[in-house]
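Chains shown are a subset, placed as in the full complex.
The letters A, B, C and D name the chains in turn, as written, and every chain counts its residues from 1.
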Amino acid sequence: MSSPAATSLSEGRATARSMAIPDSLRKLIRLLLGLAIAAVIWEGAVLLFGIRPYYLPRLSTILMAMAATPRAYVDGFLRTLAETLIGFASGGAFGVLMGVVFFRVRALREMIFPIFVVSQTIPVIAFGALVVLWFGNTLLAKAIIAFYLTFFPVTVNTLLGLEAVDPKQVALMRSFGASSRQLLLRLQLPTALPQIFVALRLAASLSLVGAIVGEWFGDTTGLGVLLLQAMFTENVVAIWAALLAAALLGTGFYAAVAAVERRLVFWNAEQ
Amino acid sequence: MEAPQAHPKPEPLLELRAINKTFGAVAALSGLQASVAPGEFVTVVGPSGCGKSTLFNIVAGLEEPDAGGILRFEGNSCHASDLLGRVSFMPQRDLLFPWRNVVDNAILALEVEGMPREQARAKALKMLPEFGLAGFEKQYPNQLSGGMRQRVALMRTFLFERDLMLLDEPFGALDALTRAMMQRWLLDVWQKYRRTILFITHDVDEAIFLGDRVLVMTARPGSVKLEQIVDLPRPRRPEIVTSPEFVRLKRTLLDAIEEESMKSFQSSIAQEKMP
Amino acid sequence: MSRALASPSLAVQRGILGAVLLVACWEGAARGLHLPAYVLPAVSDILVGLWSKRAILVDAAGYTLLEALVGYGLGCLIGIGLAVAIALVPALRSAILPLATAINSVPVVGYSPLILLWFGIGVSSKIVMVAMAVSFTVLLSMLAGLDRVDRRAVDLMKSFGASRFGVLWRLRLPTALPLLLAGMRVSTVRSVIVAIVTEMLGAHGGLGWVIYQAVLQIDFVQVWAAIFVASAASLAFFGLIGFLERKILFWT
Amino acid sequence: AELQKASLRLKWLPQAQFAGFYVAAAKGYYKTEGIDLTINPGGPNLLTENLVATGADTFGLSGGTDSVFAARDKGLPIVCIGVSHQITPFIFVTRKDGPVKTIQDFKGKTVTTWFTGANHVLNGMLAKEGIKPDELKIQPQQVSVTPFVDGNVDVVTATYYNEFYTIQSRMPKDSLKTFVAEDYGITFPRDTLIVAEATAKEKPELVKAFLRASLKGWKDAFSDPKGAVDTVMAAAPTLDRAQQEFMLTEVKRLMTAGAAAKNGMFWIDADAVKTAHDFFLKYGVISKPVDLAAAYDASFIQSIPAADRLP
């Protein structure tokens, strides 16, 4: 919750309660309105300034291209969504786990963290062949790439969040005889949660990147396939169509993660 | 009711000898010596910054004193860290968890002990009215007043039932009556369960009213300057504060504290003149 | 952190131990299982390859690092700038954030045809791509940091008559620093990667270009050698920002 | 009988360049031959030779004769069992009204090319004309041909079937001039069918069955191009139909040119292979001579009746 909300909080809450549904509806309407305005600006700008379609095609052209082969986009969307979700979930879980492990076992951290950093410096696309070799052209292969891209920021932020815990609060818990597990579950992880979510929001985007790039290694369906196809046939309209679909997926997923964050991290920041 | 023995018994619950603690260049405690008998109520007063909270941190097991000091608990020599989980400790700052509401903050220690959450909540809910917090069980710390936060922290400590309680200025943010009610409540608990209590306060009246013994600490580096036994009969009525013995005790203690406070101001002025 | 500073040599020793163990397993697997180079070359072969191609690789690394560093600097500036703008003008949040998220949720490589088209095959397209990737991470981290501030501390500053900017500069920025720097640290590695990946799609030089060529020439030793160089460069970059981070965040 | 599982790794994404395989699969020709075939697309940074050598895929439609040499040179155990494009599919394109009239005019000009094989064609042509590569500005060619269309590049590399179409569709008719390798006495056959050495040795029947089914697919594709493009577009619906039809026509020309006109599709023209090999050896693209007999095994394609091979 940010500072300017302070005074409006009580009033805002009261109005929100008295007309809860219209409020969420209003939000939706505002969103749709925003999208509509953006669409009009896009369409208008292209027409008005006579932008070459090669640089920026009209939105209507793009939407029509999508409507011409809707199955390709729907199937691609769903397939990429599945890969993204699996990669995100596993990467997030592993990232938090490694953050905790590194936090608890310093020796392990000093030994392995640098290797994690190194692992992140390897561009996966250089190893398309290896990925196919090890994992085949399966959904799993994409999920693994998504996983590979997501876990590291989560580990870094988990570690950071865990280390930012007020030592006085740790001392209090220890004075209650808390085991290190209890310390972790009841104090350190909740304290780190806001930080972890920053990374998870980032990971939401990164896992999609992983899924899409993963689809470049000889796959048959997915937004990445559509993007690649469009890219190499120099079909600018199709490039934009694939970009729009990916942006829709990415923004939706990001919004979902952010919504979960708002539910879980409800308390005000406090030292 | 008989006044508890104020003189240290043959086997004290807690014994500290030659305790030093330095933080970098700052010596917080130096040669501190004290012992607390089982069931005793000891209050601690002293100038601000003299090392009271540091002493508590050591007894709560949170900080090790410098090497060379002796720490004994229930007759056994031990490390400070051995005391973790054996002492119920209320820190000077409330340290409530912002993601837990009043009840869940209060039951923190119970949860750590392994009590099922629902059972712990039920137990805490019953105590809320006594702490003037009824109806606030669902509030989060940022929705509470300063005194209410302190009462939640206090409740959390009481629910963690241990033989030795360390309370660091627990009533600092309370108004006179709430404070009086809390004092009465504390004395009840102490007598009923024969707990041993170490209690930091800046209120000399409170120190005398509650304690079997008042420890006055010296200016930093802290040690015990004076151990004043309070042999007023119990139960003590509020009117006792106007009794001549009480006033005499208060005078003695105030003089001791003021002498030390003065020192700490002088020393800091001296320090300031030649850095 | 203080613990880390207390025994830096031990930490380094452990880091080296970890690296040595990894290399030993790798070498053992490659040699023991007689893995062909196109599956996994032995580390020793890679190092030999690296040495024999050192001139090319050092050149390429310089090229890539230049792109990464310039793009990184630009990305940080943009990310921080946007975050500050949002902090100063909250109305911008609902305008900038969804747009930034939408843009960022498409893999940077997705833009490469457009970016290569607009900025050419040279250095500037790589810089733009790196800046795009970095700025989002930095923006997100910085915003999260800025929002983490204690509301009552903001109130206090306001009671001193501090302007939005005053609150930002004296309170929210320092509060945001730990998260910002963590974001910047993670971004170092990404910046090198994005530079390399973009180079693989078309460039005049750089490690990505070397890797791309090597893959097509089926020279996996050279691929790995280039990756080693890229890793070393990223690590140095990561370490530099980590070092600055520890210098700056003395109070944590 | 049990179907035998196998996969074909293409050199690129689904498009009419590979129509015959898709048609064969769609019409069940592989099944008839007892093969349960999966067609795996290729992509950037995927090397078909590598995937076939490691056994990740059974068959591969790989880069071309040049990449087969390179793979054998690096010790990858693959064998070429058929060559698809009998003549060089790459051409070099310039503007008719531009400064480049002859290949000598390449000197000092900006020429972009792919460093994935096309560069060898360019170098070969230059060498025949006595031009050293450092006399011109050779730059890596990106995905897009726009720099050429926009006039920022003097000479651009194209495939007959793909980029050339794009360029033509974006520039005035008859404004282009092309340089063709064959005019300079060079031929780099491309799009080679490969299998692992082990497959060739242990499962010759599978290889033959695969070739038979594929040939049938290709013949069908050429006799019914519209239907073939339909089949391809079922796999990649966002493709541009007109371009795919153009592509199929061009691919047909490439696949039935040269020795294939007489001997049928996927014929391995030993002379063309040898010429290319000697060229690569001379210019150091491969480090040592490749055992051509081991690298190119024409026995499989030759075992199929000529009538089935001819389009």
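The definition used in the following text is that a contact is a pair of C-beta atoms (placed from the backbone, for glycine too) under 8 Å apart; a residue touches a chain by one contact, two chains touch by 3 or more.
What you are looking at is a predicted structure, and each value in this text was computed from that prediction instead of being measured.
Across the entire structure, the chain copy numbers work out to A x1, B x2, C x1, D x1.
Please note the rule applied: only the chains that are shown with their structure count from here on.
When chain centres are set by their Cα atoms, the one at the greatest distance from chain D is B.
Chain A and chain B have centres, each the mean of its CA atoms, that are 49 Å apart. If you average the Cα atoms of chain A and of chain C, the two centres end up 17 Å apart. Within chain D, the positions touching two or more other chains are listed as 44-45, 47, 50, 54, 143-144, 146.
Annotation for chain B: residues touching 2 or more other chains are 142. Per the contact rule defined earlier, chains pair up in contact as A-B, A-C, A-D, C-D.
Chain D contributes residues 44-45, 47, 49-50, 53-54, 67, 70-71, 74-76, 115-116, 139-144, 146-147 to its touches with chain C in the complex. Listing the residues of chain A that touch chain D in their complex gives 54, 65, 69, 71-72, 125-126, 128-129, 132-133, 136-137, 216-220, 225-226, 228-235, 238, 241. For chain A in complex with chain C, the touching residues are 1-4, 6, 34, 55, 106-107, 110-112, 114-115, 117-118, 120-123, 125-126, 129-130, 133, 152-153, 156-157, 160, 163-164, 194-195, 197-198, 201-202, 204-205, 208-209, 212-213, 224, 227, 231, 234, 239, 242-243, 246-247, 249-251, 253-255, 268-271.
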